[in-house]
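Sharing a structure below in structure tokens format, with a few things to ask.
Note that one protein chain of the assembly has been removed; the remaining protein chains are unaltered in position.
For reference, chains read A, B and C in written order, and residue numbers begin at 1 within each chain.
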Amino acid sequence: MKEQGRPVLVIGGGPAGLQAAKDIAEFGEQVVLVERRKELGGAPIRWSYHTLAPDFRPTEEVMGPLVEFCEKNDNVTVMKGCVVEECNGRPGEFRVRIKDESAKEFTEMVVSSIIVATGFEHFDARVDPRYGYGRLPNVIGINELEVMLKQRRVVGHDGRPPKRVAFIFCVGSRDRSTNPWCCTVCCGVSIKQGIEIKQLLPDTQVYMIYMDIRTMGLWEKMYWDSMEKYGINFIRGRVGEVYFTGERLLVKGEDTLVRGPFEVLFDMVVLAVGIEPGPGTKQAANVLKLSLNEYGFLAPRLPNVHFDSGKEGIFLAGACVAPMSVEEALSEGSAAAMQAVKFRRNIVKKVPV
Amino acid sequence: MTGKEQEKGKKKDKEIQTEGEKGKFIIERRYVDDSRIIEPEKLELGGVDMSGRWGTLVLPRTLEDFDTEIYEDVKDLPRGGNIGKCWQCGNCTAVCPVAHEHPEFNPRYLIHIVKMGYTSEIKRHHKAVYLCSGCGLCSAACPKGVDPQGVMIAMSIAFKAHEGELKEL
Amino acid sequence: MLEKDGTVQLGNDEKLELTKDDAKLLEILSSQRRAKLAFGTTEDYLKMLERMKELEKKGEIIVHHVTEEYDPVGVRTLSGRVKRIPTRETWQHKSCGQCGHIPGYISAFYWIMSELGIPYVDDTNQTSCTAWNYYGSGTSNPVALSAVFLRNMHVAYEKNAYPLIHCGTSYGDYKECRYLVIMNRDIRERVRAILKKVGRELVVPEELVHYSEWLHVMRHEVAARRKHDVSNVKVAVHAACHTYKLMAEDYTYDENILGGRKPAPTSSVALALGAQLLDYSNWYDCCGFGFRHILTEREISRSFAYFRKIRPIVRETHADVLITHDTGCVTTLDKSQVVPLAQGYKETIPVISDSQFAALAMGAHPFIVCQLQWHIADWKPLLAKMGIDWKAAYEEYRSYLDKVKGGMKPAFIRSPPRRLEPRGGAKAFRVDEPVMT
Partner (left out) sequence: MSVPLSAYYQTPTANILPHEYLEILVLFLLVFAVLASYFRIRSWGVPFTPLSVLSTVMTSRDREREGEAIDDVGLVTRAKVATRSTIHDIFLLRRAGAWCEERIHTIGRGLVLWGFVLLSLVTLMGFLIDPAGTPNSLFLPLRLSGDIFQGILAMGACILLLRRLSRQNLRISTDINTWALQSVLFVMGVSGVIADFSLLMNLVLQFQVAYLVNVASIIIFFIYAPFSELTFLIWKGSLLMQETLSTNSAGGK
């Protein structure tokens, strides 16, 4: 196989992966896009996010064009339901073995460089039993609320819209007994959802129970609007226990500004579940012999240069490196694409044909 | 637990409430405010006298619900409209010359308990609002344009209007 | 969200079946989490048990094993470890407050044991665990407490009976003391010196067992002898802090009872007897006893007991009876109702011990054995609901009293202290519940 023919392998069909594939293809290079699941689009499509923070753009509007491009474009070879199983060889000519999980077939190919964009998983709130997720009705995660918002139908298990909703922040984040890191987006996403609930059900009271509000950069506007335009209330404190009385959810917590415990009834409790590295990331790390950091995310060579995996010819992008928003993931995909193309062109120069 | 039963309980509390300095004998007395202590002057059961200390009860201080009635009024009163913007940064209290003299006057806190509708807390603190000297420093310091001075004006009116409910238990 | 068909909707296209395995997973996770919050961690606790074995090998301490002669039954503790609960030839470590405040508590328990024909040792040679002192005034110290603990344990050992601790506080206190004695050489040596002076050796029981755990493993035998139908009785349970919050890893849990999220004993007894067990929101809260509070701040103690326990329980569950398994809890929850009722509050509920409830169901006399006449809250509706004719019973009781006045010997339920000889031919070790590993 001639050097020029060697494609770039992109692992992961989420925002970062798609963006990377698109950019490389537009450079006129060959790309192979491997996605473990049966559909492209990654988390936003898989969990069917309704809109994306901070500007409430519908997910399809953001992801649709990317997916469509990769499906249609000739330079992009999309392999769905596949995982990279084996990788050896040297930078410039990695020999990879890709397994089709359903058909149990194997494809072998030589690729010039690899972009890892294996994304993240939502924290399983059952691991933190104090919120009763999975045990109590009307205790849901932000990812499930997105589904409801998409269907424009936010209701409890009894089919009635909730009169009073509580968002509990930092579930499975910033907590030694679960995950010590901050997921960076859940404040913004919860506030976005709070606003959407208010738009959908104006009479519903929405309360945000938070440790700190971390709406970074321009996301702050959502926070201000939620308070000033939509009258969403913010309680600084933590929740110790959620108890189902048979009709409503009794939320026991402390309002640290009052220095006093509260026990208030809510109709629905939404857990702002954190972000954690998924099995895909682990598997990719094993196959490509990449190093993971203490939290199980892929560790870049330098903490502030995400795309540099520290292994020549392998580049990182998106939420497999650290928790991040879709907007960040897209630009990281782009950056990695640039690196991959640069790398390939250099090789072509080095090896005359 | 039905609301009616709760109401009954609350009424009872009121009836048995007595004036004067209560619960002197409670060791950690300073952590318990008067409104929570029920010390009956006259209480007897089967010929046994249980007045005073022997019949004393201390009501719990748990915040049980949000009652936004006063909050809504404050929003409609002159210069109270911006209360909703407050995010509890505490700049107002930091610059307030009164707060430095009188710990019981804390604009940030007053705004919070009214916003959240913690009636029990409002009952304890509403008298403090009249300590505001209207110097306007808070409104100058506020980063969110809440105009705490104006909010204090609106609050002192709203509290007077709800005097009935706000009387000490 | 939790769907009606018991599945959890995770995404637009993904559903997660909440199977028994999931429930178990949940339970394990929550257990681990709770264990983290307890005295030390599960790891420390298991380490301590290892150390105990080592010390025994070295001959530094004698370990009082739960041998087959005690006919032990295995239960799963919070740490996931199997704990062996002795069922016979137990040395009754009584509770100070119990005999004083709730005489029916212990007499009911002895009555049950004699009904089941189980031999036990009711020894007069027992001291208080001094935890009153420890909690009340803080004048005690680890060495003194450990010495008292080991002294009692040695008495049981030389009687060749296995200590069964009635008092939740002693139980928790002893668990912590055992941890100290085993993990801290200094304390161990100083205690050894003290014990030498009173001519005793350093004997550490392999398992520290609370009587509620005994009742838990014997619940099926108890239920088998049930005389009164309690299926229409609504029961709320309060677990004693000192039994399951001190060294939390070492108390009995069971995935089939309350989903393994709360201690199994007492709830299990109620269920085994066929009563309706009800949950309530302040389950984990203290009864208000809190040692220092009951001693120095009655008002707080009393108010907490009523406003944070009794009132919520009555309002949420409308239960007929509140069952607990420790001295302090029964006392506080029962006696604290006096003042509120006098002040006109309406909510009230009878409070009795698990042993009293079991004994009543087994047809024990409500006054001669269970001695309900000492209880404050109105127990008449409960007895009526259990189908016990309390008026007739009370008449019996009165005539019994008259006879006693007339010189009749009152009915004591106790075994004379005796030295037991080791016996062979004990039953094979059986495990009461499917044990999770």
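Note that contacts are C-beta pairs under 8 Å (C-beta built on N, C-alpha and C of every residue); 3 or more make two chains touch, one makes a residue touch a chain.
This one's a predicted model, so the numbers in the text were calculated from it and none came from an experiment.
Enquirer: Under the definition given at the start, what are the shown partners of the omitted chain?
Expert: Result for the missing chain's touching partners among shown chains: B.
Enquirer: Thinking of the whole complex, not just what is shown, which of B:45, B:94 or B:141 touches the missing chain?
Expert: B:141
Enquirer: Touching the missing chain, which residues of subunit B?
Expert: Where subunit B meets the chain not shown: residues 19, 73, 77-79, 97-98, 101, 130-131, 133-137, 139-142, 145, 147, 150, 153, 156-157, 160-161, 167-168.
Operating definition for what follows: only the chains that are shown with their structure count from here on.
Enquirer: Select, from B-C and A-B, the pair of chains that is joined by more C-beta pairs in contact.
Expert: By number of C-beta pairs in contact, B-C is the larger.
Enquirer: Counting only Cα atoms for the centres, state how far subunit A is from subunit C in Å.
Expert: Taking the average C-alpha coordinate of subunit A and of subunit C, the gap between them is 48 Å.
Enquirer: If you average the Cα atoms of subunit A and of subunit B to get two centres, how far apart are those centres in Å?
Expert: For subunit A versus subunit B, the centre distance works out to 44 Å.
Enquirer: Could you list the positions in subunit C whose residues touch two or more of the other chains?
Expert: In subunit C, 316 touch at least two other chains.
Enquirer: Enumerate the residues of subunit A that touch no fewer than two other chains.
Expert: Only 263 qualify.
Enquirer: Looking at the complex, which residues from subunit A come into contact with subunit B?
Expert: Listed in rising order, the residues of subunit A that touch subunit B are 205, 207, 224, 227-228, 231, 233-236, 255, 257-258, 260-265.
Enquirer: For subunit B, which residues are in contact with subunit A within the complex?
Expert: My answer: residues 61-66, 84-85, 87-88, 109, 112-113, 115-116, 118, 121, 144.
Enquirer: Could you list, by residue number, the parts of subunit C that touch subunit A in their complex?
Expert: 1-4, 8-12, 16, 18, 22, 25-26, 29-30, 33, 36, 259, 261, 281, 284, 316
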